[in-house]
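Starting off with a structure, shown below.
Here the complex is missing one protein chain, while the rest keep their positions.
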Amino acid sequence: MSGNTLGKLFCVTNFGESHGPAIGAVVDGCPPGLALSEADIQLELDRRRPGTSRHVTQRQEPDQVEILSGVYEGVTTGTPISLLIRNADARSKDYSNIADTFRPGHADYTYWRKFTERDPRGGGRSSARLTAPTVAAGAIAKKWLAQVHGTQVRGYMSQLGPIAIPFLSWDEVANNPFYAPNAQVVPELEAYMDGLRRDGDSIGARIEVHAQNVPAGWGEPLYDRLDADIAHVMMGLNAVKGVSIGAGFDCIAQRGSEHGDEITPDGFLSNHAGGVLGGISSGQDITVSLAIKPTSSIRVERKSINRAGEPVQVQTLGRHDPCVGIRATPIAEAMLALVLMDHALRHRAQCG
Amino acid sequence: MSGNTLGKLFCVTNFGESHGPAIGAVVDGCPPGLALSEADIQLELDRRRPGTSRHVTQRQEPDQVEILSGVYEGVTTGTPISLLIRNADARSKDYSNIADTFRPGHADYTYWRKFTERDPRGGGRSSARLTAPTVAAGAIAKKWLAQVHGTQVRGYMSQLGPIAIPFLSWDEVANNPFYAPNAQVVPELEAYMDGLRRDGDSIGARIEVHAQNVPAGWGEPLYDRLDADIAHVMMGLNAVKGVSIGAGFDCIAQRGSEHGDEITPDGFLSNHAGGVLGGISSGQDITVSLAIKPTSSIRVERKSINRAGEPVQVQTLGRHDPCVGIRATPIAEAMLALVLMDHALRHRAQCG
Amino acid sequence: MSGNTLGKLFCVTNFGESHGPAIGAVVDGCPPGLALSEADIQLELDRRRPGTSRHVTQRQEPDQVEILSGVYEGVTTGTPISLLIRNADARSKDYSNIADTFRPGHADYTYWRKFTERDPRGGGRSSARLTAPTVAAGAIAKKWLAQVHGTQVRGYMSQLGPIAIPFLSWDEVANNPFYAPNAQVVPELEAYMDGLRRDGDSIGARIEVHAQNVPAGWGEPLYDRLDADIAHVMMGLNAVKGVSIGAGFDCIAQRGSEHGDEITPDGFLSNHAGGVLGGISSGQDITVSLAIKPTSSIRVERKSINRAGEPVQVQTLGRHDPCVGIRATPIAEAMLALVLMDHALRHRAQCG
Partner (left out) sequence: MSGNTLGKLFCVTNFGESHGPAIGAVVDGCPPGLALSEADIQLELDRRRPGTSRHVTQRQEPDQVEILSGVYEGVTTGTPISLLIRNADARSKDYSNIADTFRPGHADYTYWRKFTERDPRGGGRSSARLTAPTVAAGAIAKKWLAQVHGTQVRGYMSQLGPIAIPFLSWDEVANNPFYAPNAQVVPELEAYMDGLRRDGDSIGARIEVHAQNVPAGWGEPLYDRLDADIAHVMMGLNAVKGVSIGAGFDCIAQRGSEHGDEITPDGFLSNHAGGVLGGISSGQDITVSLAIKPTSSIRVERKSINRAGEPVQVQTLGRHDPCVGIRATPIAEAMLALVLMDHALRHRAQCG
């Protein structure tokens, strides 16, 4: 009930806290017969892993996944797949001060207002660390989608703070720590991040996620539209403040004669719709944009209050991502894959 | 399963087609003891009703609601509230041509790809007419939220195509057919719409929805965050291509020292978060923005195909909104109210 | 949330009160392409209808169903099918006394304890009248199961109070008002009921429901087993106090060497399992038994209390079934069909 399960037919239940013994997920609803190993999942976890460049948190977590169930002799059996990741590098002392005060822009305050009891170590349940189980589950969805439908889900960073990153090539994305599809802009991104780190500040980013080879017909109108479910998972990611599909906010100033994608016997002539019409996939690429806010854990001093309601100055030390957007690309890919797989199964339930 | 139910504890199941005998909703989960009459609901339906100005569709629908169950002697009983709205002004002849061809940008094509069978009259199930039952259900949520928590949900149009509408006053919103919070810009909006109608074209819009007096603590991390559920319902509205909360896409270029809302004993000093932190309400106003695409049913000729896959020129006559954004404000308000009420009940289930 | 929706993929949302304006159901998740008319549904409603013999309530309800949505040109479209039944013969005066006092064995008391507000007319929401929408929805499931899988669901009465009814033939079931599979015992049943009516008392009954041609493989272990979901819907019927599958309570005294159904290349040699092993259908007939309690609305005087907690003598006049079991057969069939259809869709989602 506290909302830790995603999906209706391909269900991911996420558990854990940043500095507890372990984090993980139970994936229920994976069809039997999919070849699946820990290596398949590790691949995606490694893309999200902290500590891999100087631009992200220096917490060292191997994020090694163990499959506890649902796979027998290397093949899924249709029963729940339980994924376990032990927390390795928990340094709770770094966070002792945050048990009593609230970081501006952070979930500290609202968790306290909601639950009264909370695990404050490393942000506890609200930590971006909890995206790891999501990525692990997403790896299963990605593999199934690729094998059964030839669907490919991938993403990139299109903006870091003030720096727009023009799309050049998918091939560049894996070559830099930013998931930037453009090698030329990387030095500028690195310089910007180095300056930011010196300032003890943080910055926002914009991420694009695309899915190719999505069959037409996925999505359940009226309410559980494919785009609605995409918006749900994306806005459900830590730090996301905006989600758009296709033309997104640009559609406001478009006329119908410009926005509506014309169709020919050879296919659509444009993709302002972002692959979704009336909540159902059209067969075109699904294109999603995310706005990711700057991290709230910064060294810059800020005004806040403590649990007693008294004014305090908050300065957050410890290990934090100065731009959570940098590691967001594989997470957003996982999210899109999870939604697509859920709708793939829903579609075959209803339409055979 | 085909996704026509919204909410986990306050559940709205929507049914009907644009030109079938009736549309409606079953609302399950309303607490007993709320005074409720058809007039309470009619008030909101009348705000959404077509045919009330020259700038919207000229279809004449009284949208008169009948409560079939769940209310006894003017008070809710805790059992399902069934809401029925008969379709009155169905002119199916206007739409005979669209059974065989697909309007660019319209759900015609994807419904056909998904279901094979579909009711093409007036867009059938994909028609914006199906937002009426949502509005009716939202009226119940609005009333309950106001009475139990003093929560007020309201919205306005902030942009019509190229014309930005600066916010002046909530008091102006009800005084013009655009839900514009600014009387001075109304003549410009009217002139723009008149020109658009002459061109037979359509245009996008931007809508803002706010909720005041939302208690801190609503929202269920990890996945069913309050903002995630808001994004779900808003992107689930016809024609919406983007949703943002608080600073939205502006957060990309913000630094953490600017974005994170400082807190003092007297409250927050800004609201870039839009009232949600870590997926949980903070007690600040919840602020949501929607990007609404231009209507796809336009008189301008466009390239498309028919069911046989042959190229055709499509020109859509009949009665259509040239800007669905104009009637979107009360619909978006209803959606926000539905999410808030669902989370109010979820919160009291878990936290008492 | 108040639990008025049945099924995960084939979802039935039930609404209405016994003496309100209407009752009905919204059926969401029916695959597109099924030929469906009001006559298909009326057939089953007529089997359940009151007032058709002297042994059931004399309330005259045509129970005429109107399909409001989801069917276009006689074929389902995959969108919600809304079913409306207007209440015709509501005589609220008969029930004026029960607003203040509680019938022993009746839901009067618990509805009042739960909701405080309730519609007391004719039992309001707790009336057996609300099984009509379930039967209407079940008619759709029955038709789909028969067409797609050749599955046949049917039932009979096996005991009326002290009178056991030996099974002779399915052909007899439709020939008497008791759904007895045995013509010889009918005079005895009639005499028993006549005596009971003179006494102003009521009696229990036992119903059997079978499903033939259920493919092996339906059912979702661990918790949503096919037998678990059957037990859920059956115990969810008004007046049911016991549910069993296959050998049922007789299995207590059986040895494993007797109970376990042996298998040969030609099939199973017995069916103690009742067609379900480990929560999954085996391909054998599914056999379910229900224990139905006697009606609590009787003319015999009984001790009770009123809303003020004072002792009263309660004697219930008005029109009531002296044995709700008599009309229970078509209702139980509908319930079994609804569960089977839901699991048919779940199965094809997961296993293709």
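Every chain is named by a letter (A, B and C) in the order it is written, and numbering of its residues begins at 1.
As a convention for this text, a residue touches a chain if its C-beta (ideal position, glycine included) is under 8 Å from a C-beta of that chain, and two chains touch if they have at least 3 such contacts.
Computed from a prediction, not measured in an experiment: that's the story for all the values here.
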item: Which of C:28, C:119, C:229 or C:333 contacts the chain that the document leaves out; value: C:229
item: Candidate in contact with the missing chain, chosen from C:59, C:206 or C:327; value: C:206
item: Residues belonging to chain C that touch the chain removed from view; value: 1-6, 8, 14, 102-107, 109-111, 113-115, 125-126, 130, 159, 161-162, 196, 201-206, 216-225, 227-236, 238, 240-265, 269, 272-274, 276-283, 291-298, 300, 302-305, 309-311, 346-347, 349-351
item: Where the unshown chain meets chain B, residue by residue; value: 9, 29, 31-32, 78-79, 221, 345-346, 348-352
item: Contact footprint on chain A, counting only the chain that is left out; value: 1-5, 7-11, 13-17, 20-24, 26, 28-29, 32-33, 66, 68-70, 72, 75-82, 84, 114-119, 124-125, 345
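Assume only the chains that are shown with their structure count from here on.
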item: Rounded Å distance, chain A centre to chain B centre (Cα mean); value: 26
item: Centroid spacing, where centroids are CA-atom means, of chain A and chain C in whole angstrom; value: 46
item: Residues of chain A touching at least two other chains; value: 221, 346, 349-351
